[in-house]
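Note that one protein chain is taken out, while the other chains of the complex remain in position.
Presenting subunit A:
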Amino acid sequence: MGVTACGALCGRHRQLLLLLARGFCSGFRRFSAEGETHFGFQTVSEAEKGEKVYQVFESVAKKYDVMNDSMSLGIHRLWKDILLHQMNPYPGTQLLDVAGGTGDIAFRFINYIRSQRERQVQQKLRSHQNLSWQEILKSYQEGEQKSLGGSHVVVCDINKEMLTVGKQKACHLGYSEGLSWVVGNAEELPFNDDKFDIYTIAFGIRNVTLIDQALKEAYRVLKPGGRFLCLEFSQVNNPLISRIYDLYSFQIIPVLGEIIAGDWKSYQYLVESIRRFPAQEEFKEMIEDTGFLKVEYRNVSSGIVAIHSGFKL
């Protein structure tokens, strides 16, 4: 399989090592040496990884959204919409969006809540047809004050540049209430225990140095009954799509990074880090080990992306 496949691709060493890396990557999460981990296909110390990841996102922050659209041809928007639909939040939910950077999930959450809220208000009005003027006035006032019904989203990111870009976007798009922007490390969240109803991390957890630690923190800050949701790149299950996906990832995405953002290396890291991340089943086991129950995953786009969900019960 491997030899013919690499014969079909350009006959350079690089293609060979890619297939090799995919073959043994799935079981090769941590090196045996003390305190060492992976940064894409390189080996670095754990302390170094955090710093290097920070630099990557500092450099890509301004072009982050443009690059996401170019690399995924806009499909990342659909993936995030699917995540929101699976989340199905109701007004009053407290959401923590970790590695939320430029705020894509947070804005979608607010839109979703607003439309849910409107529906709620309309239903309420319809069921109360014989109201006095005072009661109608009161319901309109309440509606204005609590257009989000008490929902709130905290966007937490370790990288200040990404948060700055997110805040600017919020200004442009007109999102003012129900949002907070906090600098924080997913491995050590600056929040009390049992605080949030939902914890999401979209395309962020593969950049965390100690994934187990991040999962433990997620468990800690969620209220009992709270839900953990993770949207992340995963392993493709279809062999044909997998080959096209590899070709696209390693040949085209760094080139796009160089041309659009002037940064080859950051996007090379990005596609390598996707290959390094554990597969769906293994990640599910990691979530279960942390203590979450009813852990499930759902493949989207043949496994290019997977949504993992678990509950703290």
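Convention: contacts are C-beta pairs under 8 Å (C-beta built on N, C-alpha and C of every residue); 3 or more make two chains touch, one makes a residue touch a chain; residues count from 1.
The working rule: contacts and distances are computed from a predicted model.
Chemist: Under which of the names "Ubiquinone biosynthesis protein COQ4 homolog, mitochondrial", "Ubiquitin carboxyl-terminal hydrolase", "Zinc finger SWIM domain-containing protein 7" or "Anaphase-promoting complex subunit 10" is the non-displayed chain listed in UniProt?
Modeler: Not shown, but named in UniProt as "Ubiquinone biosynthesis protein COQ4 homolog, mitochondrial".
Chemist: Kindly state which of the options A:42, A:88 or A:141 is in contact with the chain not pictured.
Modeler: A:42
Chemist: Could you tell which one of A:59, A:72, A:213 or A:251 touches the chain left off the display?
Modeler: A:251
Chemist: Touch as defined at the start, partner being the missing chain; which of A:74, A:225 or A:262 qualifies?
Modeler: A:262
Chemist: On subunit A, what residues meet the omitted chain?
Modeler: 1-3, 6, 10, 12-14, 16-17, 19-21, 23-24, 27-28, 41-44, 48, 251-252, 254-256, 258-260, 262, 264-265
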